[in-house]
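Structure, as structure tokens:
Here the complex is missing one protein chain, while the rest keep their positions.
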Amino acid sequence: MRNDDWKKVSRLVSKKSLWMVHFCTGCGAMEMPPVMTSRYDMERFGIAPMATPRQADVLLITGYLSIKTLKRVVQVYEQMRDPKYVIGFGSCTINGGMYWDSYNTIKDLSKYIPVDLYIAGCMPRPEAIMDAFLKLMEMIEKGEAIGWKKYHKYYDQYKRNQRMAFSYRLDEVQDIKEDDAK
Amino acid sequence: MMAKELFPDAQEIRKGRIRIEVEPEKVGEIVKKLKDNGYDHFVMLSCIDWINDGQFELVYHMWSYEYREHVMISTRIPRDGGSMVTLRDLFPQIETYEREIHEMFGVDFIGNPRLGEFILEGWPHMPPMRKDFDTEKFVKDFYYKIPEVKEE
Amino acid sequence: MVDLIALGEQILLLAGMVTLGFAIGMFFNGFARKVTARIHNRIGPPIYQGYIDVFKLFAKKTNISHGWIFDLAALFSVAGITLAFLFLPVAGFTLLSTEGDIFLILYLLAIPALGFALGAGASGNPNAAVGIMRALILMLAYELPLVMVVVAMMIHYNTTSLATLVQMQSGMHWAIFVPVFFIGAIIVDMALQGMLMEKPFDIAIAPHEIASGPMVEFGGKHLGALMLYKMMAIVVETTLFVDLFLGGGVVLSVSQYGWIAYVVNFLVWFALITLVFFLALLINAVFPRFRIEQALKFYWKYDALAALLILIWVFAGVSI
Partner (left out) sequence: MILEAFGVMLLAVIVVLALDRYPRIAAAVAIIASLLPLFALTSWAGIMGISLPSFLAPLEFESSLVYNLGPGTLNLAITPLGWFFLLLLATSFPLALLFASSFVRNRAGGFYAGMLLTMLGSFGVLLARDALTFFLFWEIMSWSILAMVLRGGDRRAIVSYLSFGSLSAMLLLFGFMMLYFKTGTFLFGDMHLDTSLTTLVALSMIVAGLAVKGALMPLHVWAPHVYSRSEEPFVAFLSGGLSKLGYFGMLLFMYGIAGLSLLSSWGTFRDVSYFGYALAVIGAFTAFAGTVLAVMQDDLRKLLAYSSVGQLGYIAIGIGIGTPLALTGALFQALNHTFFKAVLFLAAGAVYYRTGKWKISELGGLGYRMPFTFLAALFAIFALAAIPITSGFAAKWLLYEAAIEKKFLFVTPIMLIAGVGAFLYAYKILYGVFLGEPRYDVKEAPISQLVAMWLLVLPLVIFLIFPGWVADLAAPILSEYGMQPIPHTPYVITTNLAAYNTLAVIFALMGALLVSLILYKWKPQEVVPHEDNYLAGEPPELYEYISMHAASNYYEPFEDVFGPVFRRGAERAWEIILAAAEFLGNGARRLYTGLTQDYSIYILLFFLILVGWWLLW
């Protein structure tokens, strides 16, 4: 079997077993219980909630992120093992949403960690979440969900943006090269 | 004894809601007196930025379960370099409110040992709850200026 | 030369049975989730979900380790549970069970548990340490009623070998049909609930409370190995129950029916372990969880007290 074929099979099987860790900030966490319980039942697609990022494949950011929370999110994201995917919930992760003018919440999540998929809405309905997961599976199968590859490739850019955010200054960016880029 | 009897010049906004305006130096004394007279619940400490007057207003909220009465002790301190003596010896929980007000408004509470970083981590700018802090401008100058990740 | 061929056949048989055991274990994972989902009025994952999950975990691109002690967990858990499986009589096959006995199996079951605990402890995560503490106390809790009933049975049947026990129960003289050991079966089933760490005794791996406890730092292939261990543990523990009380699932004698007996016995064994596991799942699906000292008190008060009655019954030699 050629390596490409093997990768294809691997993707085909792996998409049916997405384990997620949800980072419950904001109100998006409230939409998860109906998705998981008997009304919508996401487990029928092999999606299961996990307790720690070590075990998980998908990171759900379910709402706004303050800078302080962003630090934890980056920590959690880096603790996840490849291949890993990120889904951003609602307007807050896209452009800040109702926190568009807040001094302490980030406006665009994809500047700090690679986001594979956004779900629009404030908040998105459970149907939208289900749809997003199906879309993610499709992307995985086609090999389009490559956020984790992007994170490796543009690691210095992501780190730069994270440093800017953590220090609340645009100019105070240290030399990334010294950091052990993975 | 009820607050009205203790402080005859207190202003009764409506039933069960008393407001006392005092000098900053007298706040400790009054809070202690109220605490000894049945007002044993310290509700919170809040701060208002009167930017046109150049003053911060600190409001100490207290509640008595006995009289079912809410007392607000209001005091004003100067906006620039204003400071206040900590009351953490009377009510330990005041410490937390003082930390928050220190972080958000920059008021110095003399005697509070924990006035460090509280909610914000590494915030280098002006305390953000002050009225002269323009959040919209800050967001535009900072968050929107963070560059997108460029893909080659 | 003949000996060598026989040895080769034996090794092939063992390897085949172990593979089959793991396959059944993975099937049980999907089965458990499906049953639980149906009780919750959900559709649930496909029944082959266990295979997909294990495949995915072993297909992860990067894996992390916390050092060589951490790696021992994966090694010892899979190897230990395989060892325990090999020393059980399974579906009419004695495997290696004539070379050991029930005590060996009880202690072999401790190899994966201690190996797993070693790895979890080596990760340095406090959640893992707390989880292991609970798991060990739970082990102490459920072992008391279990060993009391087992000792009563062993003294009654005057053997400690499971292979002999299964043989003595052949011809449908199952222990569960003896009234005393029917009660014993209920007690051991309670203990089995703790052994399988199903609710109400899943405090050790409480995912919402201590972030899945011992498994908190395991991901990728390490977690895959642990999942294999847990899945195989289901097979081993239910088989232990079936061997003790349900005659190991042996209904037809091989000498009489030839190869048909093997097939039938295998199917009956499979049906019985599925049934035992199904009962555990039913309890699991509807219960909240006990705190650890509640679990300890439950086992040592009610379960052990009932087991004590059995011991006294056997002691007095009444009606058995």
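A, B and C label the chains in the order they appear, each numbered from 1.
FYI, contacts are C-beta pairs under 8 Å (C-beta built on N, C-alpha and C of every residue); 3 or more make two chains touch, one makes a residue touch a chain.
As the structure is a computational prediction, the values presented were derived from the model and not from experiment.
Note on the chain not shown: across the whole complex it touches A, C.
Considering the full assembly, C:S65 is the residue among C:N29, C:S65, C:N265 or C:N284 that touches the omitted chain. Among C:A37, C:I52 or C:L86, only C:L86 touches the chain left out of the display. Screening C:I155, C:I260, C:L275 or C:L305 against the full complex identifies C:I155 as the residue touching the chain left out. Screening C:L13, C:L75 or C:V286 for touch with the missing chain picks out C:L75. Chain A meets the missing chain through residues 23, 52-54, 71-73, 75-76, 79. By the touch definition given at the top, chain C reaches the unshown chain through residues 11, 14, 58, 60, 62-67, 69, 71, 74-75, 78-80, 82-83, 86-87, 96, 98-101, 103-104, 106-108, 110-111, 113-114, 117-118, 121-127, 129-130, 132-134, 136-137, 139-140, 143-144, 147-148, 151-152, 154-155, 158-161, 164, 211, 216-217, 220-221, 225, 291-293, 296-297, 311, 314-315.
One rule holds in what follows: only the chains that are shown with their structure count from here on.
Judged by the touch criterion defined above, the protein chains link up one after another in an open path, with no loop closing it. In this assembly, the C-alpha centroid of chain B lies 61 Å from the C-alpha centroid of chain C.
Per-chain Cα centroids separate chain A from chain C by 37 Å.
Mean C-alpha position of chain A lies 38 Å from that of chain B.
Contact residues of chain C toward chain A in the complex are 33, 37, 40-46, 49, 52-53, 55-56, 59-64, 207-208, 211-212, 215-220, 223. Listed in rising order, the residues of chain B touching chain A in the complex are 119-125, 128, 133, 135-136, 138-139, 142-151. Across the complex, chain C is touched by residues 10, 13-14, 16-17, 37-38, 41, 43-46, 48-57, 80-83 of chain A.
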